[in-house]
Each structure stands twice: as C-alpha cells, then as structure tokens.
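Left out: one protein chain. Kept in place: all the others.
Chains: A, B and C, in written order; residue numbering restarts at 1 for each.
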Amino acid sequence: MSAGMEFVLLTFMGLPLLMVLLNNLLKKEIAQKICLSLGIIAGIVQMAAAVFVFASLKAAGQTEADFSQFWDLGVGASRFSVDFFSLLVLFCIGMVITAGFLTAGKTLGDKKFNFTNLAMILLLGMNGIALVTDLFSLYVFLEITGVASFVMISLNKEGDGIEGAFKYLVMSAIATVFILGGLAFLFMQSGSLQYGDVAAALSDWQYAEQPALLIAGFVLVLVGFSIKSGVMPFHGWLPDAYQSAPAAVSVILGGIVTKMAGVYALLRLTADIFVNVPVFNQILMLLAIVSIVLGAVAAITQTDFKRILAYSSISQIGYILLGASCGSAVGLIGAMLHFFNHATFKTTLFVNSAAVEIATGTTEIEKLGGLQEKMPVTGVSSILAFLSTAGIPPLAGFWSKLLIIIAAWQTGNVFIAGLALFASIFTAAYFLRLQRCVFFGPAVEGLEDTKEVTGGVCLSSLALSAITVGFGLLFPALLLFLQGQGLI
Amino acid sequence: MGAMFGNMAAFMTGGSGVNLLWLMVVLPVALAVLAVAIPRHAFAARSACFLAATLADLLLAIALFIAKEGSMLLRWTDFEINLAFRVDPFSGAVLLALGIFAVLVAIYSVAFLRRKEKYGQFYCYYLLTLAMANGAVLADNLVVLLFFWEGLMVTLFGMLLIGDRQKPATAVKALVLNGIADLLLMLGVAATAAHAGTFMMEGISQLPIEGLGVLGFVCMMAGAVGKAGAMPFHSWIPDAADAAPLPFMAILPAAFEKILGIYLLVRITFQFYQMVPGSVMSIVVMAIGAITIVLANSMALIQKDIKRLLSYSTISQVGYMILGIGTALPVGIIGGLFHLINHVMYKCCLFLTAGSVEKQTGSTDMRYISGLGKLMPVTTVCFLTAALSISGVPPFSGFFSKELVFDAALESGMIFYIAAVLGAFLTAASFLKLGHAAYFGPLRLPEGVKTEDVKEVPGAMLLPMGILALGCLIFGVFNALPLSVIQPIAGEGYDFSGWPDNWTLVAISCAVLLLAVGNHLFGYRRTGEGLKAADHIRYAPALRTVYDCAEKRYFDPYDIIMQLIKGFAWICYGIDRAINWVYDVFAVDFVSGLSSRLRLMNNGSVGRYMAWSFLGVGFIVLLCLFLV
Amino acid sequence: MTTFIIVLCLVVMVGFAISAAMLRSMLKSAVSLAAMSAALAVILYMMGAIWAALFELSVCVGLITVVFISAISLTTPDRRDEAHAADHRRRFAALPFILIALGAAIIAVLVYTGFSLPLPGEEAVAEATFNQVFWQTRQADILGQILMLLAGAFAVVVLFKEGKKI
Partner (left out) sequence: MEGQGLLLACIFTPLAGAFLLPIFGRIHVGLRNIMSLLFVLTAFLCSAMLLSPALSQGPVSVYWQLPLGLSIGFLADALAVFMAATSSLVASIIVFYSFGYIERYKNQNEYYLMVTLFLGAMMGLVFSTNLICIYMFWEISAICCWRLIGFYREEPVVRRANKAFMVTVGGALLMLVGFIGIYGETGTFDLLQMQGQTVANWVMVLILFGILSKSATLPLHTWLPDAGVAPSPVTSLLHAAVLVKIGVYVFARLFLVNFQLEAIWETVVPWIAAVSALVSAGAALVENDIKRIIAYSTISQLAFILLGLSTGTMIGAAGGLLYILMHSLAKGGLFLCAGIVEHSVHTKDIRQMGGLAKRLPVTAVSFLFCAFSVMGIPPFGGFFAKFMVIDSALVGGTPLLAGTYIFGAALTVVYLLRVFVKVFLGDATHTDVKEGTWEMVGSVAILGVLSLLGGIFINLPTQLTSFIVENLGRW
C-alpha cells in the first residue's frame, strides 16, 4: 500500500474530527460564518479521497486494503478495511453530506453551528460503519449515527420535531436490543466478532450443537437491522422522522443515514457473513418484496411531499435488499448500484422538497400547483429523479433495477422478480400524482410570486440530476469495466 | 406520377389492341381533369370538351368491339393482384352500350344544364364515372374489377352532392347502401379467389358452388344485385330522383348501374360459377328477381311524381333481368340481356322526357301539371313509344325481351311466371296512369307558369329522345340485330329472333294488357281523373295498411340497417364506458383504499409501531421454523 | 486482596442502584446508573472476564448513558408541585431498609446451605492482558467511545442551551 494511500485512508476518520475541533475552537463569530463551508469541504474531500483510493486500489490491482486508525495492531484485532463497495458508499456519503450542507445554507437559521457539529459526528459514524470489519464496532458506530440523527431531527425543537425524533429514538433502542442479543449469540458460536471469523463459524451452522440458538441469533440480527433500515413491517418511525426533520436534515437523513445504518449493514451481512445461510436470505427477500409493494402502495394517498418520499424510500430500499438477498454476484452489484442511484435521486427529491418549502413555505401538495413555470430547475430535476426512481430506461434507476431483476430471475425466484418489476407501476402512480399536484398541474392563485430558489439548493439539484443522467447514459461503459474486473 | 406516364408512353407505341384498353380508362379521366381545369364561365368550351370526350370514348368502344380480342397486364402488387385488362365479345358489347348511352345522355345534359351553376363538377363526375365503368367492364383481375367498381361510389357521392349540399341525406343513404353492397362484393371476391386459387378472371371458370364457393357466390351476387339497384339495396334511387340533377338519374341508375350489375351477374352465374338450373342458388336469384318485380311495381303504381314513378319502375324492370338470368337457361340469359338493352333504351328515353317536362314546367309533380300533350308534341310521341315498349306492347322491343323472360320463367316454375305476369300488369297500369295524367288529361300548369312559355324543348334535348324512341321501335321490329350480338354470349346455335313461337304466352300477355287498360278505364270513370285511376287499388281493404306503412318508410332496408347499427353502437359504447369505469373509478378507489388502510398502520403512536415490529418478529420466527 | 475489592464494588454497585431508583431528578439517576455499570465492569474485570468487562464498560457507561441523556432531554420534564415531591419521598422511605434486610436474609440462606463464592481461576487472567485487549483488539471501539462522548456532549449543548431545569 503506497504511503499516499495510507495517509488518504486516515482522512476518512481524521478529517471530520479535525473539522469538529476546528469548528469549536475558533471564535464564535468566525465559526458561525464558516461552519457550513467546513462541512462542504469535508464532503468534497471525502468524495475526492474515495475516488483517489479507488484509483490507487485499481492501479495496484488489489480489491481491498486494511488499515488502523492510530497505530498498527496485532493479529485478530478489529481494524478498518476498504473495498470497492465501501468506497462507493463513502463516495455516496460525501455526496449527500455536501448536498445537505448546501441546502442547510438557506434552511437553518441560527442552528448552523450545532448542525455542523452534529453532522460531522454523523459523518464520522457513517464512515465508521463503512470501514469497520467487526460486528461490535459496527454496532458502536451504528449507535453514534443513531444518537447524532436523533438530535439533528429535533434541532429546531418546535412540536413535531421532538415527536419524530422520539419515535426514531424508541425504535432504535429496540433495534439496539435485538442487535446486541444477536451479536451475543453469534459471539458465543464463533468466539470472535470479526466478519471473517463469524462467517467461518457459521459455515456449517446446521450441525452446531445448539442450532436453535443460532437461528435466534440470525432472527435477532435481521430484525434489528430491518428496524434500522425501515423495512416494511418495522417502518413505522421512518415517515414521521423524515417529515418532522428540518429540510437540510431530512436531505441527509433520507439520502444516506437510514441506508447506511440499516441497509449497508444488511448488505455487509448477506455479502460477508450470512453467505451460506439460505434462511437469512429467504426471509430478507420476503421482507424486501413486501416493502417494495406495500411501501409504494402506501405512498399513493399521502398528502405531504416529504412523507411521500419517505414511503418511496421504503419501497426503493426493498429493491436494494431484494438484490442483496439473491446471493449472486450480479444481485450484489445490482444492489450496490441501486444503493448509489437511490442515494442520488432520493437526495435530489429531498432537495426539491426543501426548495419547494423555501419558495412556498409548505410541503402540503394539495396547496401547491403549477410550479413548473416558476421553478423550472426544481421541476426538471424532480421529473428526472421521478423517472429514475420509477425505473424508466434512459436514466440510472432502470439499469440497477434491471440487474436486480435479472439476478432474482437467475436465482430461480421468478414470481418475485416479476412482481417487483411490475410494482414500479405503483412508483409511477404516486410520483405522477405528486407531479400533477405540485409541478405539472394548473397554477394555484396564492403562488404567483414564487421564484426559483437560487444558490446551494439549485446547484445541488442540478449536480445530482447530472449524475443520474450521466450514470444512465454511461452505464454500458460501467458494464464493460465490471466485466473487466471479472465481477459479472 | 413518373411511373404512370412512363407506362403510358410505353403502351402508346405498343400493340394496337393493348393501348386502346388503357386509353379507355385514362382518356376520360384526363379529359375530366381538363373539363374542370377550363375556367368556369367558358360554358361552350367546357361542353365541347365534354362531348368530345364521350364521342372519343364511343369510337374507342367501337374499335374494341370490332377488335374482339386484346389484353394488357401491369404490375401492382406481388400477390397476383395486377392491373390486368381484357376485352372479349361480351365485354366489347357492354362497352359499346356504355359508350352509346354516354354520348346520348351527354348531349341531353349539355342542353339541360345550361344555366345550372355546378355543371363543371357534373361534367367531371360524369367522365370519371364513364372511366370507372369502362375499367370495371375491361377488368381481367377480380381486384381491378373491385377497384373500379367501388370507385363508382366516389363519383355517385359527388354527383348526389351537386343537387343540394344542405340536404346530404340522400348522398349518405346512397353511399351507405352502395358501401355495404361493395364490401359484400369485396368479401365475395376474396372468397372466390381463395376458392379458385387465383385472382385472374379468365383463370376462374365453372367453380362448383360448395364450401367457400357458396360464400363467394352469394356475396358477389349480392354485390352485383346491389349495384344493379334491386331489392334490398334499392331504396336510395327514389330519393335520388328528387335530389340529383335529372341527367344523373338518366345515366347512372337507369343505364350504367344496370349494365354493370347485370354484366357482373352474368359473369358470376355463367362464367365463374356453375349455376345449375333448378339448383338452390338459381331459385334464390329468381326469388330476388320476382320479389323485386312485384314490390317495386306496386310502389310505382301509387307514385304522384313522374321521376319517382320512373325510378320505381326502373327497380322493377331489373327484377325481370335478374329473373331471366336466375333461370340459368339459355333462353333466360339471352332474354335477360336483351331486356337489359331494351330497358336501358326506353328508361333513358322516359327519364329524358321527364327532364324536358321539368325543364319547361319546373316541376314533375303530376298533381300540378297535366295535359302537356298539346304543348310538347315531340316529347309526347317519344314518351308514348317508350311507354308502349316498357309495357310490352307487341311491335316494340320490350314485348320481345319480356316474352323470352316469360318463357324461361314458365320453364323454371309457375310462381315466377305468375309474378312476372303480375309485374307486366302493374307496369302497364302505372304507365297508363302516367301517360293519361301527364300528357292526355285536361291542361293544368303550376301557378306562375303561363301556357305560352311552355313550348317544345330545344333540339339538342329532342335528338337523344328521338334516337332512343326510334331504337325501341327498331330493336322490336328487327330484333335479330341485337340478338345476333347477345346470343353468342350464351353459347352457339341459339336463335330466338323474330316472332316468339309460343303463342299461348303471347295470348296471355295480350290479355293482361287489355286487363290493364280495362282497369285504368274503370279507375278513371270511378274518380274522373287520370291521376287517381289506380286509387281503387291503393285504398283496397288489405292493401291500404301495407301501402300506408310503405309510404312511411317502414320497409325501407336503409332505415332498418341504420336502426340495427345504432343499437349495436350503443351496446359497444356501453362496453367501452364499462372498461373506462374500471380504469378511472375502480382501480383508483381500490388502490387508494388499500393505501389509506396502510396509512392507518402508522398513525403516530409509538406503541402501534412497536406492536407492528413485534408482530413482524413473530412472523419471522414462524417462517424460520417453517423454512429450516 | 481481590475479594475485598470485589465485595467493595458490589456494595458500591448496590448503593448506586438504589440511588438511581430513588433520585427524583432523571439526569442524576442516569448518572448513578452509569456509575453502577462502571462498578459492575470492575467486578467483571476482577473476576477475569476481560472482554465482558470491556463490553460492559463501552456499552453501558458509554452508549446507554448518552442515549438516556438525550432521551431525557427530549421529553419535557413535568413540573409537579413540591407537595407531590414530599409524599414521593415518604412512600419510598422504607425501600432501602427492606432491601438490606432482604439481602441479609439471602446471604444467610446461602451460607447455611454451604454455598461459597467461586474464586477467580488463575488461567483466566493469563489469557490476555487488559491493556492488550483494550488498546489492540478493540481499538476501533476506543474511537467509537470518543465519538459517543462527543455526541453526548453536543446533544446536551443543543438540547439544554435554553437553560431547561435539569
């Protein structure tokens, strides 16, 4: 591993810490002014770092690299490690955090300073989840992300802010209990919580002395992470949390936090640990298909912009989990790509909802109408994001959904693949309703003077739409690259 | 356009017989375009061009009639559907007839339309109709026949619209009825081609009528009968009599459509299919003929307007031709064809006389005009010869052709002979009424028309009437001349010229004529008016209700068809709205109902979320027990 | 010597547990809860279960405490009047004595039936020294602990800035 890469790897955890220190040590007035720009710098540097490490890994021909944050470790220690998947995720985190900070510019009045602190902690927590290779450390960083996001949701503390945060807190506490219970059982079986060791221990789990305990462990872990990722039966808290969070926070929350805390962990589990535990995958697939269909159906009659996006997230997370639970390489790649795409277009949609909230003061779609003329950039980016979510071809969402469906088809569950694909008709349904009520329909009398929201919000929605369209058009090149890497 | 002119140039230099065929169709079309191109006010130039076109067509027809043989083939599509023309003795004769009548009516219509404003359009449609008719007769490929056959509908629609654009009902009626007949013909053509295996007409001969052949025969026969104007496709002709300009009535319903319809009927029954005398199919055809004779004639009897009476009698005379051909006996076919030629002559003449009456008095309604004999002597003479000929009075042509049909009908079945004789009686009675009321009763003119300006029509109108009247006489006395042309069509060695040899038939028909005269005198003495001579039949106890219903159009097939179509349309509209309801109302409610039930799942209380989570865990544990 | 430390920690643990139950202010009881878990962690360490001690330390002292603090801060404290506070103390006044009596009774029964506390086995200690486990194997968790405390600090700063009475 070249020295340069060594240093860059450290920045993932080091830089946000530096930003926090910087933010708090500077004088109050200076801090107030520059705190948002600090956040943007952190996000952009992280994106650059991810790309740099990706390039150097590809150049060196390695697929992963281990490193320790402070000093070198003995054997069997819980170290950080980086591979293509986690780099992709780190890039997404950087992207969403930058978008979050760009939208924060206009939405958070005097709360910018606290927002920056908490966001940096959140960034650290998420980076930790991406980098860690030990189940218990994963749990620790999970908790850090959880706490940071509770507090951010209740940043502006008027009525529903607290209520949403409280629900998220209670459900996360339950999830914590489940995860810890599950870890304990796994720890009993494998003696160590390293991904590799646990996977080895579970290879012949049917013949272990107490298979019942192991099954209980699987179930607990699965349920814990399902609650964190908002899969259908456990999704209660998600819509309330997204709706009550302030605009910038909901951008970060919807864009990446739930996915990191729940979905990425599940992907890691299915990819690394529960590879040869078919029970886990089958149940996960069932949960996935349920949340795809019911998430989309539930979104159809919502009346609040952000609440629709919340249910849409549940549905799209279902697709990611469906891809992961197929167990085939194509499925995992499809899930990863859909993770990235979902991060992109969901953030675009949340940024749009923020823009609408800034311009009109409300996210109630019944009160809005005909904003396409007055807010062209928001309108066009919301259309692109909607088409990508519904999986309409030229855009990115289609390709990743196609890979997932092909993987599901190849691994034999034909009916579920067909149902999942047809479920995107419900996605189209609620987004068409959204478009009709907010952008495409006739103008509403009270909104004549609304103007387009300029500055950070506009910039981020344009950039994210460009990524969605670019990814969609350049997908063949990506396919060839993956074939080069021998992954397909 | 390049390909078309290229072909034409190539054929101009080709064999003599070949380019004539192509010219028969292209020349009238070219001159029709020219006629419209000439500026509106140059009436003389347009009429000259118009007449020249008809004359040229006549000359070409004569040339082809003499040439006897000739064919032409041009590529259209690859499935044997090619532009193929062929002339043989039969189609040569028909072409000649078309040409003659076209010229006569052309001369008449030039005079008739002098001050009408849309005469240019009339000329164009007239020539296009001529071209289409030539094309249909010359066609040697079933699809080409269909092409020109349906093309006539366009010009028919156009001509009917010239009359009165405000009341398009007649044009619609004509197009719908002809449309249905032509679509049946299309089905028949497809079935015949499938049955025979080829579209080329000379490749199809004596097909057995079973399986697909039945469908083919019935549908093509329906198409031919529809064009000829027999039941059940007849009801547009009487309405057209009021709407369209009169020369239209003389040329299309009276001449061209009859000729084409019967030409195709003969082709079907005689060449394409093997219709055995006495078989089911021949009985069906004869039945259609008989019904048409009786019903149309009885309607003709009660008409008050000259043109309507003539159009009903036209429909009835077609019945004779169909009856004759339906017998599938040589005498019947020759009789039918001879009757066709005679009928076209005297019907054209009758329409032209009605035209001259209309030109002078402005109306053809017998309730307002009568006793014109003294004012229009030549017209009256022409009317008289044509009326006698149509009634079947011996020296005239009508008598001889009717005798042949009577002979064939008697041979095929008594019921058909009785129908034919009843028809003869009714025809004679209606023309006696017409003659007496219009020409020989006391002089009466519609108000505003003074006697001095009702004088004889100009020479140009009288000439065609005179020629036709003379023709009726000549073809009667020297009937060997037309028969020599017709007889070879039915096969060798038949000679029915001269006086009919079956004396009993002649006696019966003379008796029927006398009976008709007696009935007319009885009616006249009873009512004192020529017009009401037939009222005793009109208001006879049983017939009164039937006649009233017919007056109010209950039996009009067009109205029946339109009612059926309207009913069917409303059923379909109901189905369509039901399917639309499924999309707009049912699907939306179902999904939003499901969705709002899901919304209840998280109504904000944390307890409910926890309950759902634990429920989920329980479900997963159950699943595990089941799966592992 | 070790048994003395263990007994001392047990007493400390029970004391803090009772105070956590008794204290009226939520935040103080949360702190005492943390202290109790710390005592428990020491006991575990003394008895040789190093990993358990470490997990107990990082989970209970770090995470649970921070979670409780932020939870408490989220819920608006209900300001009941002093009278209620008085009868609260009166009703629970007897609790400590009952507990002590119950504890003594249980010990007596155990001693009577000849139950003896298992002494820490030597080999447990040799497995891995605490610092090696703490600093090497669980290094990621240290970073986690630091971040957790930072998150707790910021949570307190954000949620209590308006001087809400603890």
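The working rule: a residue touches a chain if its C-beta (ideal position, glycine included) is under 8 Å from a C-beta of that chain, and two chains touch if they have at least 3 such contacts.
The structure presented is a predicted model; accordingly, all values stated were derived computationally and were not measured.
Colleague: Could you list, sorted by label, every displayed chain in contact with the chain left out?
Modeller: Missing chain, whole complex, touching shown chains: A, B.
Colleague: Hey, which of A:V151, A:V293, A:L337 or A:L387 is the one touching the hidden chain?
Modeller: A:L387
Colleague: For the chain left off this view, which of B:V137, B:L175, B:L265 or B:M286 is in contact with it?
Modeller: Checking each option in B:V137, B:L175, B:L265 or B:M286, the one touching the absent chain turns out to be B:L175.
Colleague: Which one touches the absent chain: B:W22, B:F65 or B:F148?
Modeller: The one listed residue touching the chain not shown is B:F148.
Colleague: Check the options B:L31, B:L184 or B:A424 and report the residue that touches the missing chain.
Modeller: Hidden-chain contact among the options goes to B:L184.
Colleague: What subunit B residues would touch the chain not displayed?
Modeller: Interface with the chain not displayed, on the subunit B side: 1, 3-4, 74-79, 81, 143, 146-148, 150-151, 153-154, 161, 165-168, 171-172, 175-176, 179-180, 182-184, 186-187, 189-191, 193-194, 212, 215, 562, 565-566, 568-573, 575-576, 579-580, 583-584.
Colleague: What subunit A residues would touch the chain not displayed?
Modeller: 330, 370, 372-373, 387, 390, 392-394, 398, 402-403, 405-406, 409-410, 414, 417-418, 421-422, 424-425, 428-429, 432-433, 435-436, 440-442, 476, 479-480, 482-483, 488
Basically, only the chains that are shown with their structure count from here on.
Colleague: From the C-alpha centre of subunit A to that of subunit C, how far is it in Å?
Modeller: About 35 Å, centre to centre.
Colleague: Based only on mean CA positions, could you tell me how far subunit A sits from subunit B in angstrom?
Modeller: 79
Colleague: Express in whole angstrom the distance between the two chain centres, defined as the mean CA positions of subunit B and subunit C.
Modeller: Roughly 110 Å separates the two chain centres.
Colleague: At least two other chains touched by the same residue of subunit A: list those residues.
Modeller: Counting only residues that touch two or more other chains, subunit A contributes 166.
Colleague: Enumerate the contact residues on subunit C facing subunit A in the complex.
Modeller: 55, 58-59, 63, 66-67, 70-71, 74-76, 132, 136-145, 147-148, 150-152, 154-155, 157-159
Colleague: Which bits of subunit B are touching subunit A when the two form their complex?
Modeller: Residues of subunit B touching subunit A: 591-592, 594-596, 598-599, 601-602, 604, 606, 608-610, 612-613, 615-617, 619-621, 623-624, 627-628.
Colleague: Of all residues in subunit A, which touch subunit B in the complex?
Modeller: Interface residues on subunit A, with respect to subunit B: 163, 166-167, 170-171, 174, 178, 211, 215, 218-219, 222-223, 226-227, 233-237, 239-240, 279, 282-283, 286, 294, 297-302, 426, 429.
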